[in-house]
Each structure stands twice: as C-alpha cells, then as structure tokens.
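A single protein chain has been removed from this complex, and every other one stays in its place.
A and B are the chain letters, set down in written order, and residue numbers restart from 1 in every chain.
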Amino acid sequence: MFFHWLEKNPFYFAVLISIVISFAGLLEIVPNFAQAARPLTTETPKTVLELAGKNLYVKDNCIACHSQMIRPFKSETDRYGKYSLSGEYAYDRPFLWGSKRTGPDLHRVGNYRTTDWHENHMLNPPAIVPGSIMPAYKHMFTNLADIETAYAEAVTVKNAFFTPYGPEFKKTRAAWEAHRPKVLADAKKIADDMKSEDVKKAVANGQVPEIVAMIAYLNSLK
Amino acid sequence: MQSNAALEYDYTVAKMFTYVTILFGFLGMLVGTILALQLAFPELNYLIGEYGTFSRLRPVHTNTVIFGFTVSGVFATWYYFAQRVLKVSMAESRFLMILGKAHFWVYFIGALIATITLVFGISAGKEYAQYEWWIDIVIVIIWLMWGVSIFGIIGIRREKVLYVSIWYYLACFLGIAMLYLFNNMSIPTYFMTDGLGSINHSVSMYAGTNDALVQWWYGHNAVAFGFTVPIVGMIYYFLPKESGQAIYSYKLSLLSFWGLMFVYLWAGSHHLLWSTVPDWMQTMGSAFSIVLILPSWGSAINMLLTMKGEWNQLAENPLIKFMVIASTFYMLSTIEGPIQAIKSVNAIAHFTDWIPGHVHDGVLGWVVFMTMAALFHMAPRMWKREIYSKKLMGIQFWMQTTAVVLYFTSMWVAGITQGMMWRAVDEYGNLVYSFIDTVTVLHPYYVIRGVSGVLYLTGFILFAYNMYKTITAGRELTEEPQFKTPMA
C-alpha cells in the first residue's frame, strides 16, 4: 500500500508533506496579492514624523491591546466610524490590525481625539478615563524619537516598493540633513497644541520627544 | 535486528534541552502571570519603568513560552525518543553528537539574546514574529541545524518504518521552516540607505492586507505546527510507552495525520474574518476550520481508545492522568477553535478575552501538560533514578487542573460578555455601553485569571522541584523501566 511504502521512505514522505501544506497557501494567498496591494487614490504615505510614531507604536507594542480594523458591523461603525478598506492599508508595513481589543480600536482615532487629549491620556489614562487599565507611557515624554530611522524607512520603501515619497527622499546623509527641518516643523505643530513645557523646549532645541511622534501618528489615523 | 537492550542511547543533548525547557517554562509563565495580574491591577505596570508595561511584556511572554518552552520541549523529546523508535544511538555518530550539542548552544544563547531584544522594544511588530531580521537569521540557522540532525539520524536508522511520532515531528520541522521564512521576509533599512538610523530596523516585504494574509497563514500554522503537530507526536510516543498499551488504530492515525496536513493550512483566514481580506477566502477559512475538528479529534480519540480497559492506570498513575487530561483539553480547544471560526460566532468572539481563553485551554491544558508528562517519563530513563515524589506530582496535577479550569471559565464568561456589550444597543438603537464600561466589567474575571496564573505557576514550580530532586536525589535504578515510570 502506498502509505506503507511512504513510511519507509522519509525523503518522499517529507516531499509529500511539503506539497500538501504549500497547496493551500498557493491557492489562497497568491491570487489576492496584486489586488489587495492597491492603495486608495486618496491615500498618501505617512510623513517621517508619523512613521517615527508608527515605529513607537510597534516598539511599545500598542497592538497588544488595540486593533486597527473596523469591521463592517453597525455597532462598530457607530463607535469608530466608517468600516476599514483594504486600500487604506496599502502603505502599512507591518500591518497593525491587531487581534485583541483590550482597549478600543484606533483605526480612525484621529477623527475623534485631539493632541491635547492624547497628551493628558498617555501621561495618565485613568485620570482621563476613570477605570482605565491602560498603562501610562510617561517615558515617552522624556525619551527621544528615532526620526533618522524613520527617514531611512521612508527611503527604503520608496526605493524597494515604489511608495510615493518625493524626489527629495534620497539615501544619503546629506538628504536626511536637508529633510530634518521639515520633521522638526511638523513636530513643532504638535508641540504647540501641547501643554508640557519640557516637550515644547525640547522641540525648540531640535529634538523630538517620543510623545510628539506618537501623537503625530495617532492624529494621522483617520 | 538488534534488540533494544543492546543499544546504549545517548541522552546528553536531550538532557540539556530538558533543563532549558524547565527554565523557559518558568520564566514564560512567570511573565504570563504578571500580565494577568497587570490587567486586574494596573499599578503593576510600573515595577521596572518602561520595560515592565503590559505591552512590552506581552511578546516576552508569548515568545518565551513558544520559542523558549515549547520548542525546547520539542527538541528535548526529539533527542530522546527519536533514537529509540529509530533504533539507533546518537553515540554511534560523532557528527550527530557534535551537531546536537552545537544545536543546543546556538539555540540557548540565541533565545536569551532574542528575549532581551524584546524587553528593549526591538520588535518587528507582527504577532509571534516580533524578532528583528538578524535574530530571524539566527533562528533559521538553529532550525536548519535541527533539520540536519533529524535527517541525519533518520539516515542511519535501523527501524525502516517511520513511527507515527516521527511523521509529526517531520511535519513540524517542514511546516515551521516554510512558514517562518515567508512571513519574516523583511528589508533592513540601514543597508538600503547610507547607513542611516538603527541597524536593527527593518520593513516587512508585504504591506497591509497582504501582510495580514501572510502573517496569519504563518500565525495560525505556527500554532498548528508548533502547539499541535509535535505535541500530538509526543503523546503518540509517551502514552503507549508509559501505559504499555498498543495504539488503538493505525487507520485512525493515518487519516488523522494526512487530514490534518491537508486541512490545517486552509484554515488560517479564520484569524481575518470580517476584515478586508476577500469574502471567499474568509468563507474557506470558516468552512475548513469545522472540517478540522475531526482530524484533530482523531488523534485524541485514538489515544483515549488506546487506554481502553486501563481505568486502573488512570486512577493510579499520575502521568497517565496528565496525558489523558491533555487529550481532553486538546479536544476542548480543537472544537472551541472551529466554533469560534464560524462567522457569526467570530463576530462576538474576535478581539475579546474568549480568544486568550481558547489559547490557554490549548497551551496550558494540552501543550504544557503533555510536555511535563514527557519530561517526567524521560527523567528516570535519562538519569537512571526514580521520580522523587509521586505525591508532589498528584498535588501539582490538581493545582494545575484547577488553574486551567479557572482560566478558561473566567475568560469564557469575560469574552462573551464583552463581545455582546460592544454590540448592545439601547431602546433607540444607539450603542448603550461606552468602551470603558466594557473594560471595568471585566475586573472580577481578570482577578480570577490572576489567581489561576499564580496556581498554575506554583504547580510548575512543584514540577521543576520534583525534576530537580529526581535528578539529584532520586533513588537510583539498576535497570531501565520498560513501561510504567517508577516513582517514590
């Protein structure tokens, strides 16, 4: 019998396992690839400051508690806004849909929360939302965001995946130095709406505290 | 054909992996217990500054229990039983011995460094695939070393027909190799620019919905080929070996194995129900998940039937108890998963605590129980000493069984409640609960889960202690026990 023969021939056994398990992947995943990768025409890639915030979202692993996927149910669109569309995620590397909502969905949080609210909230969630079990992220007010890496990411996705960043995004250090003031200007816009004097001072000195990048990212989620 | 007795099996590598299985098991579950308590008492987020928040620690927990505890348990058992069912000793090949030891050290040091990177927030973001690109490379090397070691020992085997357990371990090796590689494809940004920014950082090769598809094709099957397949392989060796009973049905083994191989991979999209992946793919994920109940249950039923007529063993031998209850929890999680994969049920279950509930039915009741039973079975044979205390094993059994029951009942109630509250509308048709209402209502259940964590962890410490005493102070054995593990 075939299987008995197979059980004596480890090589063919392994080959058969490999075939059987790659089958579904090929059939399910491959046909979807071209289609799902298309961005919506209204979608622009994130700014460097927002990308730095995205990287903090990954570093501090907000995905542990927050989803970014509004399912097409009335109960969700009432709470969070329009259901999510595939094309909205076309520039997200990695995708940040999450799989657990210990806290609320954040895919459109930029629509219904503001800079000052986030500032208060990230500093001490239960003071804003009584009963909140979200940890405070005080360290974001003192740690500095890594905007250079965010710039490197923008250049990488531009060159590798044709993400539409402008011609000024080049891989050289000089190009980065030239772009830096733009990031600081974006940071200043956020800091202006904040209360913390330390943050304002840091930004005035050409530094970007993590919280500024984080809020820029949260505001960009719309 | 040579008789068993004539062969001196070499357990050096199996022993080394046994130690780290226990070490990582303890660390991973300690962090798990802290996580559980943090959700009940958020002040516990601030014990070690930014490094101790729930969000930073969660991947430390998941990765330590998966790539630390479970995977080293798989390695430990492999290096133990493969020699025996293939009738060949590692000592017969210098190459295999050196490779085995190297495999261990690269693995152990790699795992320690990898854990530290997570504490520092060096993460690629995808669940169960957080390790950054250069750690991925180390992991691939570790996995390949195992592969060479597997095919090496199979190559020089004396028993020509591969036993069922070997099928499952082979599938584990191949499945993870393929999935891990594809899902972790990423580009380091440092090298794509003139050395700008951090050398650790990389971007995924896939974006958005595509990334999600690849991730859950991986994530689901990492569970399949990490938490299920090798553990089934384990029970197929250790239960008949401990009980002295023959496997109930070859046909059932065969159909369950190939059924599992075929169906498992289709089901990955049940993690993406109601998301932006195409409708047809979601439906396939749901449909195949239901079919999956039977190949999963096939193995469990085969094990239960193997124990037919052996009620006395179940009552007398705590190791048999561990394995029978492991099968039971395996059945529970492999019907719970499929039912959660039905679209309408998933509309409630997804994103809620019912999912971690399902997860821990599987991992605590099945993976950890089975792994501990395997190590208990191996210890007297590897160290030639009797198990230190049967009584302790009994206490541990009841503590941990109670803990699993508390974990899953609390998360079950919590999840269903939360899922339904998110949807609830008032008499006018508008949402009735603010989000925070759905958080505060869970407090009592989070407390119960915290208690369950403490209980389970204590049970695991008893296990570690019992193993330690067995290795160092168990009564010495003159002869290797054939079936039932001797215990004082």
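The definition used in the following text is that a residue touches a chain if its C-beta (ideal position, glycine included) is under 8 Å from a C-beta of that chain, and two chains touch if they have at least 3 such contacts.
One rule holds for everything that comes next: contacts and distances are computed from a predicted model.
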item: "BPL/LPL catalytic domain-containing protein", "Thioredoxin domain-containing protein", "Cytochrome c oxidase subunit CcoP (EC)" or "DNA polymerase IV" - which is the UniProt name of the missing chain; value: "Cytochrome c oxidase subunit CcoP (EC)"
item: Chain not shown, its touching partners among those shown; value: A, B
item: Which of B:Pro59, B:Gly197, B:Pro240 or B:Pro380 contacts the chain that the document leaves out; value: B:Pro240
item: Touch residues of subunit A, complete complex, unshown partner; value: 72-74, 77-79, 81-83, 111-117, 120, 127-130, 193
item: Sites on subunit B contacted by the missing partner chain, in the whole complex; value: 4, 81, 84-85, 87, 159, 161, 163-164, 237, 240-241, 244-253, 255, 259, 274, 279-280, 282-284, 286-288, 290-291, 293-295, 297-298, 301, 304-311, 314, 324, 328, 331-332, 335-336, 339-340, 342-345, 347-349, 409, 412-413, 416-417, 419-421, 423-424, 426-437, 441, 482-483
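The rule is simple: only the chains that are shown with their structure count from here on.
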item: Distance from subunit B to subunit A - Cα centre to Cα centre, in angstrom; value: 29
item: Of subunit A, residues touching subunit B in the complex; value: 3-4, 7-8, 10, 13-14, 17-18, 20-25, 28-29, 32-33, 35-37, 55, 58-65, 67, 69, 71-73, 75-76, 78-79, 84-86, 88-104, 126, 129-137, 139, 143, 146, 148-153, 155-157, 159-161, 171-173, 176
item: Subunit B to subunit A touching residues, read off their complex; value: 38-39, 42, 45-46, 49-50, 53-56, 58-59, 121-127, 151, 154, 160-162, 167, 170-171, 174-175, 178, 182, 187, 189-190, 192-198, 201, 203-204, 206-215, 217, 221, 254, 258, 261-262, 264-266, 268-269, 271, 274-278, 281, 284, 347, 350-352, 355-356, 422-425, 430-431, 435-436, 439-440
